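A single protein chain has been omitted from the complex, and every remaining protein chain is retained in its original position.
Per-chain numbering from 1; labels A, B and C assigned in written order.
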Amino acid sequence: MSTFKDGDHAVLTCHDRTKIVQIRKGRPIFIDKNKIFLDHLIDQRDGSYFELKDKYLCNIGTNQAKKLIQTEDISSDNAGQDNRDLCDDGSVNQTLQHEEIEQLKSEGVSGQLIISQLVSKSATFEKKTAFSQQKYLNKKKKKYILIYRAWKPSIRLLCQAYTHDLQKILYLRRDTLAMLLSLSNINHGSNVAIVESCQGLILASVIQRCAGGNGFIFNLTPAGEKNSTSPCCDFMDFSNEYTTNVYTIPIENVGDLNTIERANQAKPIEKPTNEKTLQALERRQRRLDGLQLFEKTKLNSLIIASKYDSLSILQHLIDYLALSSHFVIYSQTVQNLLECYQFLKKRGGNIHVEIADSWLREYQILDERTHPFIRMSGASGYLLSGMIVQS
Amino acid sequence: MSTFKDGDHAVLTCHDRTKIVQIRKGRPIFIDKNKIFLDHLIDQRDGSYFELKDKYLCNIGTNQAKKLIQTEDISSDNAGQDNRDLCDDGSVNQTLQHEEIEQLKSEGVSGQLIISQLVSKSATFEKKTAFSQQKYLNKKKKKYILIYRAWKPSIRLLCQAYTHDLQKILYLRRDTLAMLLSLSNINHGSNVAIVESCQGLILASVIQRCAGGNGFIFNLTPAGEKNSTSPCCDFMDFSNEYTTNVYTIPIENVGDLNTIERANQAKPIEKPTNEKTLQALERRQRRLDGLQLFEKTKLNSLIIASKYDSLSILQHLIDYLALSSHFVIYSQTVQNLLECYQFLKKRGGNIHVEIADSWLREYQILDERTHPFIRMSGASGYLLSGMIVQS
Amino acid sequence: MTNLIQEGSKVILYLGYNNLHVIKAKANEVYQTKFGALKHNDLIGKEFGSKIICTKGYVHALSVIPELWTLALPHRTQILYMADISLILLELDIKPGSIVIEAGTGSGSLSHSIIRSLRPNGHLYTFEFHELRSNLARNEFEEHGLSQFVTVQHRDVLSNGFEHENIADAVFLDLPAPWNAIEHVMKVLKKTGGRLCTFSPCIEQVQRTCQRLHMNNFEEINTVECLRRIHEFRYQHRSKIRFTADQNQEEIIDRKSNKREPDDDDGDEEEETTTNKKLKNDSEATTKRQPQETESTLTAIGPLVMPGHTGYLTFAYIKQE
Partner (left out) sequence: MTNLIQEGSKVILYLGYNNLHVIKAKANEVYQTKFGALKHNDLIGKEFGSKIICTKGYVHALSVIPELWTLALPHRTQILYMADISLILLELDIKPGSIVIEAGTGSGSLSHSIIRSLRPNGHLYTFEFHELRSNLARNEFEEHGLSQFVTVQHRDVLSNGFEHENIADAVFLDLPAPWNAIEHVMKVLKKTGGRLCTFSPCIEQVQRTCQRLHMNNFEEINTVECLRRIHEFRYQHRSKIRFTADQNQEEIIDRKSNKREPDDDDGDEEEETTTNKKLKNDSEATTKRQPQETESTLTAIGPLVMPGHTGYLTFAYIKQE
């Protein structure tokens, strides 16, 4: 379970970069335009280290890897000492040319070796303070020592991978996702409807939490919409057991019983000529089954995190919610949620309605140098949450 | 300058309470329905300590005061030790009745004595842990040891005094006020217009910063409006020099040259019969002078922190602003400011327009017990700020 | 999981925002609320989420779900709230099948959320050094039908460790001195890799913990704080100043503010001729033109007082082979 197999997805981390890849024998991935083969990840364990050698990520021992990536301790950055030395800007007069470095890299010379060449060919390195030397080495290590670590995908790691691509997931921050999952009370056996434009990140989280229970998971997406794909569900390599009860249905047709009825009656065009048509027909049937099932199902949870107008979605779906069920709506702005709140108050039959945002603050915990990170996210977005009750 | 005189205002602090009072010989103030005379504050210095003795606040020495109010060090609240002892809820079985205590208090018995009586008449005090005893004592000290400290008013202290009455000042938090003052670039010599509903707190801050310069300060208030009084300006005991150039004018008439003209021509009704009428006439004249002056003045700063619609105020006043002048608008919600922003963008002739809120976090810094306060304000409000330039 | 209230069901009565009571349904009993008497018999057989009529009003009967339980549970200790709990679940990768260790059990606030996440095939081992608390928590899990997913033990883990070895995917510590449990944590975590979270209110505790984690070769150590800010709903009533210049001196306005957009004069009476375009640009204007010239807008405002600090969460990972 914690080793990689051919076809599995993996999350690669290297310094503070995170990338989701699929492992396929003989098929390269691309990182910074470099072709990289992942064949040697197969059968390796979750959390293993890999070094890039001649286009292949090759497993290396934990101890060796740790030694390579260990940063120098910039110990003089202490409180009580003054390091604000103007004349030392951290740069090093370098004679090794960019092209030469690229040459070395393409020859497969190790990062270690490149760095020692950089140091020996630097005109000023020796003259620097110890502090500056360490800072310089750490910078170069980050650039040239490319030790990757391969992880089995998890929701946490997917969040991490999207940190620099937040626009793709409606800027949904990890703490906001975490709270959304709690507030929607997703659990084994829940019937859940999800309307999301977050690359399937929410859907994947829900599928994992439901873990193939008896409940149904409805992924409501606009038909023919490009963004309605859910790559995150693929990334998670869910077993069939987990996805059997997941239905992706066209949101436009929800509640339109006539259309569903007509479509269902029109189905027996009995000529599955080729494989492709057969698959298309199967997918169509799956959608129809999902739509019919949806009309019959009382939902325990409704999650909306959509680029479409949330209020009209809520209005259209709220009557599908069972007594004692939960709804959560995510939005980047409070304004959208206030519209929903006003509708809910007018409608009645809901309690514990809250709108909240959150602060997530990360800390540097170092001897004599403890403080919050000097950069943080100021964009948690807002969650509206509540419960359906008898009115 | 740093002693109190008859008629001066003072800010009294006692534990975490802050109250603004006026010192007047023989005239009592009321704290918790108790009559208190402040006669003995006269000639005492800023920061002096006072004890309530027989309805009078009486000066006591700093050392004595400090000894009385010093809290017990709850030293066992250390990290690494577990104090979450369920059975000890901090209460003490007390035989001294509430009425008896009130009796002692009215007899002028000192807080010290009351506390020692409470302890001696407690059935369970002796059985408590040291931690609990200290906690109990600190609680009682806060209640019975009433040592006041008298301060010369400052904007900082006024903010502190309004902490528990924020609704009176539109919830303007002290860090927000501080930034508002910076962003409006108030300084000696500025021409400033202020539209505020914050008890004159902003006006007082501006008067202090302008310090009787050659510039004019216009306090634009709705006519006949109760909330248009500015008690904070009284609290600050400004000298005449500071207030000569301060004009309170009815905002409704701003820009209405005809009305001002008519009013001005109608003035010479030559019969200042009694003192009161004379004063009223003078006030009227002052308003008219202010209105006329306002029409002729190019403003360097405009500050709006009003319960009235900010957009229409901004629209009405923006053309009075000089090139290179500053405007700042405070609102509890971002929505109001977005309306103003849209107007500004359409109008043009302004740069560096920002909308911001802020976080203010207070810390407990104690040996082994350092952490942010467990309660904080989540309501900074929002500031819109910008500069007028040639378009 | 049936959705009907039965004899013996734990029920959370929702009386209003942040006013929740917990009772156990028992035939023929009566419970007093601020809305008058509630007959238990009126509960039994009803669906969760139902409105239950009391003598002077009504309440809603809800099931024990972790978020409500956290708000309603009997506090035996400081408890963890939803923001921290949610982040802990995500960062510890707790999912169905996970084996999780928790110390201490405390009031069981976090435990309920962990169990929800690791069902149907995971297990929580929760340790509490205070015997009474431990027993109370065990009873609650029993009553909430969660016993099969949790083992509650009365045990001082700092002295005696977690009993098990190499079984846990994740460990959560809410102890005064978590750094003293690090060796035990290493023993109980799966050698193939496992995650740890410690919760500490004071920064000095965090510093000690991180030091010990570094010493013991933990990786990916990071400390965060998460605060949830629940907004207050308020109607904002804004009036407009009635500028006399706008009302009867059109020529002055025209002269003075020639830069002003035609849309922006607002004291006039022409609301019936409003065009669609104008509405789009200035949709507030229409509602302002009521007799009293006051506009009411629903707003959500940051609260005057909110939780300013709960604790620091420190996460770490260790792989021991």
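Rule of thumb we're sticking to: contacts are C-beta pairs under 8 Å (C-beta built on N, C-alpha and C of every residue); 3 or more make two chains touch, one makes a residue touch a chain.
Just so we're clear, the structure is a prediction, and the values are computed from it rather than from any experiment.
Across the entire complex, the residue among B:His9, B:Lys141, B:Arg174 or B:Lys307 in touch with the chain not shown is B:Arg174.
Of the candidate positions B:Lys5, B:Lys53, B:Arg156 or B:Arg262, contact with the unshown chain belongs to B:Arg156. On the side of subunit B, touch with the chain left out of the figure occurs at residues 2, 45-47, 62, 154-156, 159, 174-175, 177-179, 181-183, 185, 187-189, 208-209, 211, 213, 322-325, 334, 337-338, 341-342, 351-352, 354-363, 365, 367, 370, 382, 387-391.
Contact between subunit A and the absent chain runs through residues 79-82, 84, 86, 166, 171, 222, 251-259, 307-309, 312-313, 315-316, 319, 332-333, 335-336, 339, 343, 346-349, 357, 361-362, 368-380, 391.
Here, only the chains that are shown with their structure count from here on.
Subunit B and subunit C, compared by their mean Cα positions, are separated by 34 Å.
Among the residues of subunit C, those in touch with two or more other chains are 203, 229, 299, 312.
Across the assembly, subunit A contributes residues 359 that each touch 2 or more other chains.
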